[in-house]
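Heads up, the thing below is written out as structure tokens.
The other protein chains are all here in position, but one chain of the complex has been omitted.
Order of writing sets the chain letters: A and B. Residues in each chain are counted from 1.
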Amino acid sequence: MLGPDVAWYLGIAAALFATGTLGVLVRRSPLIVLLSLELMLNGANLALIGFARQFGDMGGQVFALTVMAVAASEVVVGLGLIVAMSRRRVELDVDRMNRLRG
Amino acid sequence: MAVGAWICLLAPLAGALLITLAGTRISRRAAGLVSTLSVAVAFGGALTAFFALLGRGAEKRAESTTAWTWLSAGEFQAGLTLLVDPLSVLMALIVSGVGTLIVAYSIGYMHGAVEERRYFAYMALFVFSMLLLVLGGNFLLLLAGWGLVALSSYLLIGFEHERPSAVAAAKKAFVMNAFGDAAFALALFVLIFRTGTLDFGGAFAALDDMSSTAVNLVALGLLAGAVAKSAQIPLHTWLPDAMEGPTPVSALIHAATMVTAGVYLIVRAHPVFEAAPAISGLAAGLGAVTLLAAGLIALVQTDIKRVIAYSTMSQIGYMFLAAGIGAYASAMFHLMTHAFFKALLFLAAGIVIHALVGQQDMRQMGGLGRYMPMTRIAFWIGALALAAIPPFSGFFSKDSILASALAEGGYGVALLVAGLVGTFLTAVYTFRMLFLVFGGEPSPFVREHYHAHGGKEGPFSMTAPVATLGVLAVIGGWIQVAGLWHPLSDFLDPITIVDREHLSLMEPTLTQDLVVAAISLALSLAGIALAWLLWSARRARVPEAAAARRTLEQRLYFDWLYDRVFYAPAVAVANAWRRYVEDPVIGGSIDGIAGGARGLGGRVGQAQTGLLRTYALAIALGAALLTLVFLSAR
Partner (left out) sequence: MDVGNILVWAIWVGAAIFCLGSAVAVVSFANPFFSALALIANLASLAVLYLLLSAEFVAAAQVLVYAGAVVVMFLFVIAYLGGEADAPWAGGPTWQAVAASVAAGALLLEVVMVIVLAAGDRLTDPADIRGAFGSPGEVGRLFLTDHLLAFEITAVVLLVAAVGGVILGAHSRRAEQDEVALGEPR
């Protein structure tokens, strides 16, 4: 295989995942939280595809495609929620949605 | 023969189940008919078994039939076994025969009562239980029937469950019976422990290998069970209260069948009692004490059914007396005649109560003979049989018991004296009741409340059984006349043969028989005369003896004593436990647990910030931690 070993790709995947995690945990805008979630999913996808290449098993790629479909569904629902929030004049701030506190 | 026994046992059960399952789909009348029919079929089954037995020689008059192994625990096995022998068949005949008459009588008596179907289902269940008790081929089945009988008795006494007194009476009967059941069960445990079997034959054969202590314990336990079931002193207080049940129930359960189960048990287990002569003597003594005490108490009762209830206790006292001295055939003979005339008395009393819209107080009655001549005749027959006047049935059976006591000598003479005094008392209270209810001019209450049943004294379903029982109460004693002929004793011979080694019973001679008969007849007539003087002719005033009277009205203070000795301390102990243990310790700990849980929930609830990011952070930190764990655990 030309280029770097799969381990390097996995490093990128981990970095991507960590960055996404940071975004989800730090940002308060639900839109950016969603975008960060996409980053995390993509990090996982990269790892899946890297392993698929390493072991010559197409299952990883198939799984990555499935993850994409699920990510698309998640985005649809998440964006729908955001739109509904804005309809009800709720501030777009995840910290303001705390009605479920104990 | 086995088939007859099985039909006999299962027909009432089928009847009970049918009525229960059919529910309101069958009419009330149909429920009564189903119940009667099922008991009649049982009687038919018992008859076939009886005739099959008659055709056999004395040696072969016992056959057991096992359906399957009912219980198996290691070495110990007990089968669902029916034993057909003269004793069980005789009992089955009495139970199902008298039962048929009484259930048929109930159709008229219970007409219009609420929940008739339930009543008839209970009745059939009771007959089944009783037949299981008498036909069971080992002690375990006997105990099962014993308990079922207590249950159905409880259900029937408390049948009118909207009356608190009926519920209390049912509870009392059940608790007293449970006491007996427990003693019975303990005796069986000893038996299993020592002999490893509960089959009658096997257990009796192993008796010789048992220590005398063990035999005495078994006999004592069985006696306690019998005493509770048969309402003998000191476990008798439930029977008078059990009169809260409908009158046919009193007739069937508390006169003819269930209360005689104790006598049956003693006769059935007679090898045990013969091996424990002290306990046999105790049984006879208890019988004597009971027959005297019950006779005395009956003198002052005002409730017609309670008088008959006490007389039942008293008559069963005679049976215990007989069984205790080994005169088993006499005990069974008296059991049979007693079933006839006592059921007759109860059913006749039921007609009276029915006609007086439920009034049971004899002080309100009087002069009923004018309105109910046929019932008066039935009552006269029952009373004469009860008071042991020849040629009515009670004379022959009671006489043979007393003659046996005389033949016993020594202790037997004391018992004989008690029995003779009891005869006198029986005559007095029986005829007091008779004169109070039927004699004299109609009382204002009777005039006001008496209502004829369509011009008759009662519906056919009520009068026919009474008439049948009347005939039986007259002729039932003729099958055995002491000293002259004794087919019943011969029939029972294989069962009741006395083991001479342990217990020596002298057969009464004809002279002894005649002497006792003459004395007891004279005493009975004296008693009747006294009753006539005091309550009918009213030429003599009833002696006032206030203290004695109050003692008797308090039923010799047995209830009071039990209340003080058992009930009050139990309540005190329970209250103390509640105050010092339950409330502070148990209640406190529960409150503490609840409070702690609530406090903890409040604390945990604070971690529930409602902030999405906090939760996500927790997940992320958790994931990091988990990965660390996996890494280090590699």
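Please note the rule applied: contacts are C-beta pairs under 8 Å (C-beta built on N, C-alpha and C of every residue); 3 or more make two chains touch, one makes a residue touch a chain.
Please read all numbers here as calculations on a predicted model, not as lab measurements.
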Contact with the hidden chain (one of B:L54, B:A278 or B:L628): B:L628
Chain A residues touching the omitted chain (full complex): 1-12, 14-23, 25-29, 31-32, 34-36, 38-39, 42, 45-46, 49-50, 52-59, 61-66, 68-77, 79-93, 96-99
Contact footprint on chain B, counting only the chain that is left out: 613-614, 617, 620-621, 623-624, 627-628, 631, 634
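Just so we're on the same page, only the chains that are shown with their structure count from here on.
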Computed distance of Cα centres, chain B from chain A, in Å: 82
Chain A contact footprint on chain B (complex, rising order): 604-613, 616-617, 620
Chain B-facing residues of chain A, complex: 21, 24-26, 28, 94-95, 97-102
